[in-house]
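Beneath this line is the structure, given in structure tokens, with notes to follow.
Apart from one protein chain that is not included, each protein chain of the complex appears where it belongs.
Let's turn to subunit A:
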Amino acid sequence: MRVHAKRVGALSGGLLFPALSMADWTVNMTPGVTGTSNDIFNLHMTIFWICVAIGVVVFGIMFWSIFAHRKSQGAKPANFHENTLVEVLWTLIPLVILVIMAIPATATLIDMYDTTESDIDIKVTGYQWKWQYEYINEDFGYFSNLTTPADQIGNRQTKGENYLLEVDNPMVIPVGKKIRFLLTANDVIHSWWVPDFGFKKDAIPGFINEAWTRVDKPGTYRGQCTELCGKNHGFMPVVVKAVPEEEYNTWVAEKKAAAEKERELTQKDWSMEELMERGEKAYATNCAACHQADGSGAPPAFPALKGSAIATGDIAAHIDIVVNGKSGTAMQAFGGQLNEADLAAIITYERNAWGNKVGDMVTPKEIFDYKNQQ
């Protein structure tokens, strides 16, 4: 990924701290890889230079006064304190500049809002603290989670190149196609941003927002959630891989086959060991952020599961809270997020890990029946 942008607009900061070989002193926005991001970059640079020009004039006159009209230089104060012509001029000239600025801004904005005639529609759903991407015309979808190890965040391991900007399943899109995004959220407001695409849109529960992009250059593009969404707001990156169209088609075929396989998992006969093994992994991905890897939680917002009344009590209540969530709390309804195999594995794992020795288990088939009877 490109890290060194053009050093246009290097302000005093750029002059004070010259670039070191190992350091990244990027000071400006990057033009990005889409038409929109290039338009935005041009708007940004235009308004920037207008501001610089105004600044040079205003501060120039000010510094001239500071230099030439000092009392210590024997300056005597003049007596003027009004001048209608000057006052009218410095009201009208900025107005003209603003109108000139508003014209290209309006054009870009109207273009950004034109989500018609898209080739591919992807639904993006924000969750605390991961993204779900659903290819709504292709009938599959998946979650995208941060993969940076906790040891790197906790400084026990050297940080990798894409520290905090790496995920298990990136979004994959074909180059040259108009992609329409439908954004929403499951819990709190999130915001989906890839700087190189030049769009950022909030994902809001109960709303569906639209946005679009067309990426011309293949590559991996990285961004982050940009609306404060709770404790792991800084840990839900966005990664998008733009690939040539054939590669995209192959990938879609693979994903569809995998989705079919997942559905078959529900029908399989599972042993306790298999469920526990799958459960440990699924728990780490989906539950540990709040309830912690050792089940100790972070009370009162995130209760402990170790020794909890639900995890060690009636299994029906346990299934209910995992599948349907608990309204009014941060506990989400996982029924729609996870497949039956993962739900069964997680519930079984929670009942039999960290000293919770209930000994019972629930199979994916039972979860399937439970979800259907509702």
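Convention: a contact is a pair of C-beta atoms (placed from the backbone, for glycine too) under 8 Å apart; a residue touches a chain by one contact, two chains touch by 3 or more; residues count from 1.
One rule holds in what follows: contacts and distances are computed from a predicted model.
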Protein name (UniProt record) of the chain left out of view, among "Phosphoribosylformylglycinamidine synthase subunit PurS", "Cytochrome c oxidase subunit 1", "NitT/TauT family transport system permease protein" or "ABC transporter ATPase": "Cytochrome c oxidase subunit 1"
Sole residue of A:I120, A:I179 or A:C229 that reaches the chain not shown, by the stated touch rule: A:C229
Omitted-chain contact residue, chosen from A:F143, A:W193, A:W251 or A:W354: A:W193
Those residues of subunit A which, in the complete complex, touch the missing chain: 3, 5, 11-14, 17, 20, 23-30, 36-37, 39-40, 43-44, 47-48, 51, 54-55, 58-59, 61-62, 64-66, 69-72, 75-83, 86-87, 90-91, 94-95, 98, 101-102, 105-106, 108-110, 112-113, 128, 152-155, 159, 161-165, 187-189, 191, 193, 195, 198-202, 204-207, 209-210, 222-235, 298-301, 327-330
